[in-house]
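A single protein chain has been removed from this complex, and every other one stays in its place.
The chains carry the letters A and B, assigned in the order they are written, with residues numbered from 1 in each.
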Amino acid sequence: MSVRLRWRKFVSNFMLTMTGVCAVVSVAALFFILGYLVYNGGTSVNWAFFTQLPKPVGETGGGMANAIVGSAKLLLAASLFGVPIGFFGGIYLAEFSGAKVAGVVRYAADLLNGVPSIVIGIFAYSMVVLPFKHFSTLAGSFALGLMMIPITLRSTEEFLNGVPRTLREGAMALGASKWKTITTVIVPAAYRGILTAILLALARVAGEAAPLLFTAFGNRFWSPGWGQPTASLPEMIFRYAGSPYEDWHREAWAAGLVLLGFILIINILARTILSRGIAVPRS
Amino acid sequence: MAGSRSFLSRLRDGDEIARLVTFLFAASVVLITVLLVYELWIDSALPRQKFGLHFFVTTVWDPVLDQYGALPFVYGTLVTSAVALLIAVPLGIGASIFLAELAPARISDTLQFFIDLLAAVPSVIYGLLGIFIVVPIMREVIYPVLNKPLGFLPIFKGPSYGVGFLTAGIVLAIMVIPYIISVSREVLLSVPRDQREAALALGSTRWESTWKVVVPFAKTGIMGSVFLALARALGETMAVTMVIGNTPQIAASLFAPGYSIAAVIANEFTEATGDLYLQSLIELGLVLFLLTFVLNGMARLLIIVTTQKGSKVTN
Partner (left out) sequence: MRRTGLLVVAALALGAMVWAQDTLLINGAGATFPYPIYSKWFDVYHQKNAKLQFNYQSVGSGAGIKQVTEGTVDFGATDGPMNEEQSKAFQDKRGSGILHFPTVLGGVVPTYNVPGVSAALNFTPEALAGIYLGKITKWNDPAIAGANQGVNLPAQDIVVVHRSDGSGTTYCWTDYLSKISEEWKSKVNKSTSVNWPVGLGGKGNEGVTGLVKQTPNSIGYVELIYAVQNNIPYGAVKNSSGNFVKADLASVSAAAAGAAKDMPDDFRVSITNAPGKTAYPIATFTWLLVPSKIQDGAKRDAIKGFLKWMLADGQGYAEALSYAKLPKEVIEKEKKAIDKVQ
């Protein structure tokens, strides 16, 4: 073997090993993050964390019960707002629309998807907070719901389009109207993919704090109804992390662990639904 | 599906209704997006009139004198993103090469699964880790290592605060790596087999065929992934706000504290008294939106071009 060849082989092995190192380092970051959260937050995640309200400044103890419920309410309302728009809009794109209209809608959705979350917050502030003169769960949900629309829309369209022609044609041959075909054949065939997309959209907005800063604002107590400011996990993490109190730092870690745990579980759930489900081949 | 008989029979004739209803939903997406851009434009009218293009070259941000300039924030946004890309692009492309070319399918898919989970970690949590882990490491490890030998270089000069451009850049790098990896991996996988096999048949090593044939073929798509990552980095708010130092200044040193567009909006929006102040912040939001819009568009274009190129060659 010539010297040159030996060198080339060495370079090849070395560089390929380096790419492996890059991959390992990147993946390791995830476990590092998780590990750190468990280490710092694990001990603070106790019963009090889930059931008690925050204590006044400087006093130890208390919990984030209101933030957990606040996040849950925000996500619920955001889904009720964002999912139907994305879902039915996606049905329109896949089943009814012509190419030009579809192009415009898709373009708008992509644009909306690319808007930085802080800008979405500005929009929600002028659309919901100012007219109603209130920071509120509704305003926060509006912002989060907006962020869910593009993902839901594109995924619904994609998975509906992926349903094989044979299924459609079969239903039509049996005399079903277009709408009936959609509801009884096509959507059920694609529902796994669509559900996955909704779950992923949910997981994405669950962690957002920026759009909540001037919509949901924050609350030390329970937030009654939907028209008042509310605490949420991401906002509490932001607030507590920037404070000087050790006790608040611990709680921020705990909140981070709970939040990330929730997001990861949803992600894993969504991806297993998709992979276990009936693979819908593209036509 | 449950429902009364009359409901069903109405539906049979109601394809038109269905069409209309779903159209309304789809149209609302367009309406909302148009409204958003319109609001941003209208609500930034004052500073656009008063400062015009000067807004982009003024470094002063003074609420007392009501003088506002975007330059420090644009600078901070660009510098932190540049640092992030410098770190994330080599790492990300390297990892994607490994996943696409070397790893057996099962391992590649599993690792990709974990990378996707990394992409799901929210910004506040990166900020949390940034404050308590990266900042002390920056102060105690990275700063001495870079400043002692290289402190004469403008980018490594000055005291260390822990927070600053470099810290924010490092945190951003971790956040955008998953985007580079997932897209580059997909793009590399779409490169047709014969390209590799031809190179190997001609006697190249594994690395040579990858680096000199496959990667250049996928070059535009990989560029697309970088643009996507850049767009994400530009708009990042929470993680950057927590570690950048909140100082509107232009400084050559990477260790200096700075500010980004998203961070200043997050910090000052609720307290901007006076219309000019508030609208200047909104104009910053508009600028950010335009930047990410352009980048996202280019990214999409580049990725589509590459994957189409791949399928064209095979067919």
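We take it that a residue touches a chain if its C-beta (ideal position, glycine included) is under 8 Å from a C-beta of that chain, and two chains touch if they have at least 3 such contacts.
Since the structure is predicted, the reported quantities are computational estimates derived from the model, not experimental observations.
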Out of B:18, B:103, B:135 or B:265, the sole contact with the unshown chain comes from B:135
Looking at B:47, B:76, B:130 or B:245, which makes contact with the chain not pictured? B:245
List every residue of chain B that touches the chain not included in the displayed model. 2, 60-65, 135-136, 139, 159, 161-163, 245-247, 257, 259, 267-268, 270-274
In the complete complex, which positions of chain A touch the hidden chain? 55-58, 73, 76, 80, 129-130, 133-135, 217-226, 228-229, 242-245
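Assume only the chains that are shown with their structure count from here on.
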Tell me, which parts of chain B touch chain A in their complex? 1, 8, 11-15, 18-19, 21-23, 25-30, 32-37, 39-40, 43, 90-95, 97-99, 101-103, 111, 113-118, 120-125, 127-129, 131-133, 174, 177-178, 181, 205-208, 210-211, 231, 234-238, 242, 262, 265-266, 269-270, 281-282, 285, 288-289, 292-293, 296, 300
Under the touch definition given earlier, write down the residues of chain A that touch chain B in their complex. 8-9, 11-13, 15-16, 18-23, 25-27, 29-30, 33, 36-37, 40, 84-89, 91-93, 95-97, 101, 104-105, 108-123, 125-127, 146, 149-150, 153, 177-180, 182-184, 203-204, 206-210, 213-214, 234, 237-238, 241-242, 249, 252-253, 256, 259-260, 263-264, 267-268, 271
